[in-house]
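With one protein chain withheld, the remaining protein chains of the complex are depicted in position.
So, chain A:
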Amino acid sequence: MSLFLIAALPFIGAVFPALLIRAGRNAASLSTGAVTLLALVGLLVHAPAVLRGEVVTSRFDWLPDLGLNANFQLDGLGLLFATLILGIGLLIITYARFYLSREDPMGQFYSYLLMFQGAMVGIVLSDNILLLLIFWELTSLSSFLLIGYWKHLPEGRQGARMALTVTGAGGLSMIAGMLILGHIAGSYDLSVILQHKELIQASPLYAPALILILLGCFTKSAQFPFHFWLPHAMAAPTPVSAYLHSATMVKAGLFLMARMWPVLSGTDLWFYIVGSIGLITMVLGAVIALFKDDLKALLAFSTVSHLGLITMLLGFGTEAAAVAAVFHIINHATFKAALFMNAGIVDHETHTRDIKLLGGLRHLMPVTFTLAGIAALSMAGIPPFNGFLSKEMMLEAAAHTDWAGVAWLVPALAVFGALFSVAYSLRYIAHVFLGKKRHDYPSHPHDPGPGLWLPPAVLVTLVVLIGLFPNAIATPLVTAAATAVTGHEVHFHPALWHGLTPALYMSIVAVLGGLLLLALHRGALAVWNNLPRPEAKVIFDALVRGLTQASRGITDGLHNGSLTRYAVIFLIFTMGLGWYAFSTGAFGPETHETLPITAMPLLGWFCLVGSSLCVVAFHHNRLLSLVLIGVTGLMVSLSFSYLSAPDLALTQISVEVVTIILLLLALNFLPQETPRESSPARRIRDIAISVTAGLGMGGLIYAMMTRDFAMPSISEYHLANSYKGGGGTNVVNVILVDFRGFDTFGEITVLGIAAIIIFAITEATLGSRVRARLLNRKPWKPLAGDAHPLMMVVATRMMMPIAFMVAAYIFFRGHNLPGGGFIAGLIAAIAVIMQYMASGFGWAAERQKLPYHGIIGTGVLVAAVTGMGAWFNGLPFLTSAFGYVHLPFLEEFELATAALFDLGVFLAVWGAVLLALQSLSRYAWQPGIASEHPMDINPERDDAEIEQEGH
């Protein structure tokens, strides 16, 4: 089976339990199991080749420019981990089916589990570190869902949050580290990176990359001082704990250290960080585990301790230690998963996990006792079980490790840790199963059905078999995995008896010491309870609280709901940037000749500046400021006209008309005066800011206008090709509909969206209680006596066809002379608005049959379809075509697809302007507004009757 499929199967399969849960819990668990089994079989098909030393790969260039390739590879290490993930996954799925109660949503559980499984398989099979990072983050997310599965429990939610925070933060630092590593090696493909040991270790960026990557590994694998999240994650259902904390999640960090071992290890930095942290974690975890009364907490800290052990072995950097680490990964996964499931059985049957309430269970639960006994003895490192073998190898490696010149330190601490390990492992047996039968269990315990004890039994069988026949069962896999880790052929021949080595003596000391410690447990506990200990959760919570408060403080300071404040911050920052750019950049001499100032422009300048200053000065009178800004707009339009921009002048003047009408309509509903409420200090501040900004903008454009282009502009191309390539002489229009047609297409879409937003706001407002207020509104001034003056009605109706004619004329000539779709759309809109104004909303709306949304949509569609037409000729989107046609009796004329595109622009602009104005007009509608028959010549109506009513 392709490696893609193996990694993808769990994700695809995650759909099944979510759907099949409707067919019952068996269907959900069977489908989950089937998916996992399929992936496992697909994996094991490759096993013979991998065990021979081959590497199976699947390559797919996903985003090669970014170095992100969906490359997968399967070597010994990947095989080892993938087998653990899928194999133990299968057992957990079986176990969970019988563990979860009827109230728990099992479909969700299995979906989360499969997503998590897929992410883990993805990590161990990735051959690209960017891909690996994606899967890495996915494990953090999916484990969050699994740990917080019991959403109703606050511990579950807090534990999930803590796990996500710690592992997520580590994941972020890991991203940084991996990017640095990829930068050093020049590739993000693992297989390439692993070839460049010397290059990477010689780089000055080696230390930061190493530390960042290790932060990710340590947080994931719960190494000191990040170990605290793991015990809190025990609030999850036991199947989750058994899966995440024996074989998968926490092993991801170890996997990555092992994967990167060939390039990152072997330096002093690696030894002192990884070795020391591992050693501390091993000892600390073992000591704490002994004093925990909660079964799962004991196992959690024991997990922390064993993870520390493996980390330490990887940290030693020697080949023998790496082999021991790989071997212990297998052994730990088997006995720890079995023990977690065992703790779950005890919890399930006795309804408590408190060791103080337990004891004597061996009489009531013989099967459970047997399984727990073997697994715990293996954890303690007692022969002939597999834990003994790897622990001996660990002690052997520790015995030969010299820490900063102190030869006894590492062996002594290793024995100390092993001693506590023996003590807590035996305590699991002695204080839970041995002793007298009690009569005060919270429930009536007895052995569960095979659904619960079979999965751990499978693992316990492995514990025994690996212990007795290590060479037959474990050697091929361990050799292949260790070869992949070290990059050399390794020889691995474990044996229960290997002579009187220092490791054996250390083991004996640890076992005897552990027994003694267990006997003295009560006294040791009293000592422990009197020791001052920092509580990690309190520190973590305080840290999170502090960070939350700090970020809230910053957010509230910057973002207090005052638009003015945002504007001020933005303006000052922008001006600062501008000043910085100006003071650090080069500023050449004036090269561009300036135009002389003549009388007309000077007059125009006075009007423009005068009107805009008046807008500011009289802004408290809103109507007056509106009139004045109309003048400003007109002057701007004239400036365009004067400065050789006829298209802009036409557009500006027509936009000006509709904008002013819109603002006038709105002002009808708003207060007519703006109160004077700014303090003088505030006014001075605002004047200072705005004058500075004005000086900056004016100065900048003056500097630009008095200098020539720094490099040739692309405008030359447009001028040269407008007629040849676009078939039009109005270069601005050709740019709009042809050269930069895609921009224009985007812009009419945006305009259409804006109009539809306005429509939506109107609908929402009119659907609320505002409508009643609008209907009962009293005019703030007496209305004009004649709502629809005869003169205006007649004039606008006469003008309508003429205005449309002008629009059509402007539209058609646009390609060659000033005009085009934008301007024509605005003119046509004004023609209709005139009818609304003169004859009333009701009258005009009745005659307007086409919905404006439809017109906008048609416009955008016409433009899009025109653009797509080019595809049929094998050309890119929006390539235009044109030709010249000669019909009898007519001059030769041009037909261009650009005109069709411009038609789309026309429709979109027309519809958008009218939809905006029409929406606003709807606010004004009140019952009884005289708009029923304004000046309509209708023979069916009896005007005399209306006349009489009026009098």
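For this structure, a couple of remarks:
The rule is simple: a contact is a pair of C-beta atoms (placed from the backbone, for glycine too) under 8 Å apart; a residue touches a chain by one contact, two chains touch by 3 or more; residues count from 1.
Just so we're on the same page, contacts and distances are computed from a predicted model.
One chain of the complex is hidden; its UniProt record names it "Na+/H+ antiporter subunit C", one of "Na+/H+ antiporter subunit C", "Acyl carrier protein", "Sugar ABC transporter permease" or "Cell shape-determining protein MreC".
Looking at A:413, A:464 or A:774, the residue that reaches the missing chain in the full complex is A:774. Across the entire complex, the residue among A:407, A:705, A:794 or A:868 in touch with the chain not shown is A:705.
When the whole complex is considered, the residue among A:180, A:210, A:511 or A:735 that touches the unshown chain is A:735. Of the listed positions A:71, A:111, A:265 or A:762, the one in contact with the omitted chain in the full complex is A:762. From the set A:514, A:633 or A:840, the residue in touch with the chain omitted from the display is A:633, counting the whole complex. Listed by residue number, the positions of chain A touching the unshown chain are 560-565, 567-568, 571, 592, 594-597, 601-602, 605, 608-609, 612-613, 615-616, 619, 622, 625-626, 629, 632-633, 636, 639-640, 642-648, 651-652, 655, 658-659, 662-663, 666-667, 669-671, 674-675, 677-678, 686-687, 689-691, 693-695, 697-699, 701-702, 704-706, 708-709, 713-715, 718-719, 722-723, 729-732, 735-736, 740, 743-744, 747, 750-751, 754-755, 757-758, 761-762, 764-765, 768, 770, 773-774, 816-818, 822, 826, 909, 912-913, 916, 919-920, 923.
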